[in-house]
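Only a single protein chain was left out; the remaining protein chains are all shown in position.
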Amino acid sequence: MISKRYLLRRLTNMAVIAYGAITLNFFLPRIIPGNPVMANLFGGGGGQIGNPVVVRRLTQEFGLNNPNLLYQYYRYLVELVHGNLGISFYYYPQSVVSVIVQRLPWTLFLAGSGTILAALLGIPLGIFLAWRKGTLPDSLISSAGMLISSIPYFWIGIVLLIFFAVDITIFPVAHAVSQGVTYSSVFAYLGDVLYHAVLPISTLVIALMPGYALQMRNTMITVMHEDYILTAFAKGLPNHVIKNRYAARNAILPVTTHVGIALGYVVGGALMVEYLFAYPGLGYTLFSAIQSEDYPLMQGIFLIISLCVIFANFIVDMIYTLIDPRVSLT
Amino acid sequence: MNIQTVSKQQSPVSFLARRLIRPLVPLTHSRKFILGASIVMFFVALGLLGRLIVPFGPLAQSGAPWSPPSARHILGTNYLGQDVFSWFVIGTATSLKVGFFVALFSSSIGISVGLTAGYLGKYTDDVLMRFVDMLLVIPAFPLLVILSAYLPPTNTSTILILSLLSWPFMSRVVRSQVLTLKERGYVAVSKLSGAGNLSVMFKDIFPNMAPIIFINMIFLVIGAIIAQAGLAFFGLGNVNSINWGTMLYWAQVEDAAVQSAWWWILPPGLAIGVLGMGLNMLANGIAETTLEMRMG
Amino acid sequence: MDLLEVSKLNIRYRTKDRTIHAVRDLSISIKRGEVVGLVGESGCGKSTFGMSLLRLLPVSTDISAKKMMFNAGDGMQAGGIDILELSEKELRRLRWKHISVIFQGSMNSLNPVARIGSQFADAMFWHGFDDETIKNSISSHLELVHLDDSIRKSYPHELSGGMKQRVAIAMALVCSPELVIADEPTTALDVVVQRRILKLLMDTKEKLNLSIIFITHDISLLASIADRVAVMYAGSIVEIGDVRTLFRSPLHPYTKGLMSTIPRVDERQSELVEIHGSPPDLSGSIRGCPFAPRCGIATELCAVEMPQLRVVEGRHMVSCHNVEVQDGKND
Partner (left out) sequence: MEKMIEVLNLRKTFGPARSLLRRSGKRRQVEAVAGASFDVGTNEIVSIVGESGSGKTTLGRLMVRLLDPTSGEVRFDGKNVFGMNKTEMIRFRRNVQMILQDPYDSLNPLFSIFASVSKPLNIFEKHLSRREKEEMVAEHLESMGLKPAEQFMHKLPGELSGGQRQRVSIARAMMLKPKFIIADEPVSMLDVSLRAEMLNRMKKLSREGGTSFLFITHDISSAKFMGDRMLIFFRGRIVEQGKTADVTERPKHPYTKVLIDSVPVPDPERGASFLNIDDAGGSSDESYSTSGCRFASRCRFVMDRCRRAEPPMFDVGEEHWASCFLYG
């Protein structure tokens, strides 16, 4: 079991990184020199950019007219604690937090199911390939994997779009639910959601799976050289036991860490996929924020996504400690 | 019996051959390395020769809009009737340039940070690595997007921000290498032979991690090309520059998917994939060869 | 009938650019309850031979023999089985149930993510033991190696090196095999621990009437544990005989060298006896006696003709042109 001391250490670790992200989010708009937008908004100039009412409120709440950076930082933290990330220019009068709260679940849904499905498919594929190391299927699939894992996510999405939504129109081109429809039941609604999610999630799965599969394959090949694998063979165990309980069980540990590290990339991919499929998550919102120069919203999205990924990393860390008996003791 | 003839006085050329070429010879036995290198060389050649082999100026309207591939336009035309093949070839150079410079700049940062942290240790190491951990966990893409939105949309900005965000992994790798290599017997022996700290660092430790640094630079190249394409896709960076990313951007903006203009969409994406595969093979070839050499 | 009879065994490893002839014309037989020590330096083929008995060699290995018979008692075919003829499935039945291994550096031979108990259990489960027997056997075998029963709930990283070694021994015995291959089981241990582990192994051997092939590079270990000793050089046995005979009157120059080259704690030595040169490259064919280039008494004959293993007296055999034997009869 996880010891309290260990849990505390991981929590502290997470808090430190989260605090770093929060501070980075504060400094980002302020450290880029000579940007006219920044000068306007954060230099206390007020005016051309964004809704003047909003700018005035932001200036007041976040102490932007006070030249003292420390004071601004203090105000930023205070407002953050109160759940205030400012007001969106574009969605005025909605606050940044309320916009994000509406959109976040869609992103979590896409990124979460994409990661889990890709891992569930990729890891067994990796085990399959490692067990047949050096054979033709292995070389072919591994090379294809290297090819696919280098292709940008959105390109895979575009190709899927052409095939399944334009050439043969079996899946919708865009959105998370059908527009202007009333649902007869919750299940009808959920069905519609899943139907719309097929292409975006498939895009993520296709893009992510090769990475997990190759990682699993390579780790398992390393593990297969360990003495305890030879012992397992000497014991006369059936191949499937050696493969799963000895080789894969040990190889999955480093792969779990890799899944954690890759979460940031997954979220980045999900953002692009959302934009492509006009999916109403944070990615699509981020894109419109860029288009309309909605800086408070951009910053807010960055912060929330970062905090989510940091938390998800913590979860992966905890899962790791549960499956590796060697960690929980320290 | 293999008898080596030894010249008492070595020429500088043979010295170079010994130090630089000889360690590379085993690589030529790796099929992966050769295949990967060929793919990469192909794209590099395409990038270098670009202007000489394109049939049209990429911006010239040389045919009817949306024409599918033909003898005249081997990759068809785009919505303005521009030759997609010319875009593709000219774009290769820009994409490679971004990849190359980002790999160069970010590995310089990564190596310096890694060496400092690994060698000084203690508090310096703690502070630097905590910062690196943070950068590794924070999702890079939204951060890239925000930085690009703040900076002027030029290729230089893109290279700059990609370099600023890509180094943390390299610094991790370099640091752990320093920590491992520091404990190697030959490092101790070098110190015993009277070598100073800097000499040990740059003559004994650094050259021995060259393969790993090079492998990670290769990954940085792939990462940068993909990231640049992603930014371009969001309309960030210089969308008027001609490269694989902006090809996909304009294809998206002009709804090439709806037009089923696959000839416009497939080449840049596949090119990134194939180049990525080539670079991966190159890296794997180097990794396997150095591992074999270590194991004797 | 001997438990194991091997005749003219040859093993070749194929690598990318060459073939290594690791075991050359090796013949040996092992009796029930006998401990045979197999001694030689790294690369002499002793571990390869050990692994070949379980057919645990890399795929790219060619293995051939005139005879490789294992004559276990009950449960196995009458008249013995030919190890080289076994199918995958039959091999799995042979492994651990009839021939088991204690590995070189058994520190790493335990699965780091499985509890000790489950590592015992899966070996037994797949050989058809029932739950009750499994449970009892684990307890009794842990007791056999003086380990507490609670260890079954531990993970390998929670045990010390000596404890892991005991676990490895207990695990090798848990399916009651007839033959145990102990491949340098004490090499990584300190002398004090080594002696205790050896003592344990010998006590267990007495209780269970085991046959053991004890592979080592340290010939002095064998004096206290082996019934018979075989000395291997360049893939072949160069001398074999009862432990007393071999230590009292070694005949092959290499055996003599191995015995006198070791520093002694119980004697004063001003200079150690050296064996000059290094073993031959096993990737080529060897002309003459493989030890000839390092041998002090080599003659012209040694350089051109490979000596055969000949009986000196009783079970004592040696392959050297310069040793007088009773009869010139080849094995």
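We call the chains A, B and C, going by the order they appear; numbering starts again at 1 in every chain.
Everything that follows uses one rule, which is that a contact is a pair of C-beta atoms (placed from the backbone, for glycine too) under 8 Å apart; a residue touches a chain by one contact, two chains touch by 3 or more.
Note that this is a predicted model, so its numbers are computed, not measured.
Engineer: Thinking of the whole complex, not just what is shown, which of C:T15, C:S64 or C:Q269 touches the missing chain?
Structural biologist: Within the whole complex, the residue contacting the unshown chain is C:Q269.
Engineer: Quickly run down the residues of chain B that touch the omitted chain.
Structural biologist: These residues of chain B touch the chain that is not shown: 3-4, 6, 8-9, 18-19, 22-23, 122-123, 126-127, 130, 184-186, 188-195, 204, 207-208, 293-294, 296.
Engineer: What chain C residues would touch the chain not displayed?
Structural biologist: The list for chain C reads 41-42, 160-163, 190-196, 198-199, 202, 217-221, 223-225, 243-244, 247-248, 257-259, 261-266, 268-269, 271-276, 278, 294.
Heads up, the rule we're going with is that only the chains that are shown with their structure count from here on.
Engineer: Once you've mapped the touching chain pairs, tell me: line, ring, star, complete or other?
Structural biologist: line
Engineer: As a test of understanding: of all chains, whose mean C-alpha position lies farthest from that of chain C?
Structural biologist: Relative to chain C, the chain whose C-alpha centre sits farthest away is A.
Engineer: How many Å are there between the centre of chain B and the centre of chain C, using C-alpha atoms for each centre?
Structural biologist: Result: the chain centres lie 51 Å from each other.
Engineer: What are the residues of chain C that contact at least two other chains?
Structural biologist: none
Engineer: Please output the residues of chain A touching chain C within their complex, sorted ascending.
Structural biologist: 226-228, 230-238, 241, 245-246, 249-250, 253, 323-326, 329
Engineer: Could you list, by residue number, the parts of chain C that touch chain A in their complex?
Structural biologist: 54, 56, 91-97, 100-101, 103, 105-106, 108-114, 122-123, 126-127, 155, 157-158
Engineer: Looking at the complex, which residues from chain B come into contact with chain A?
Structural biologist: Listed in rising order, the residues of chain B that touch chain A are 130-131, 133-134, 136-143, 145-147, 149-151, 222, 226, 229-230, 233-236, 248, 251-252, 257-258, 260, 262, 265-266, 268-270, 272-277, 279-281.
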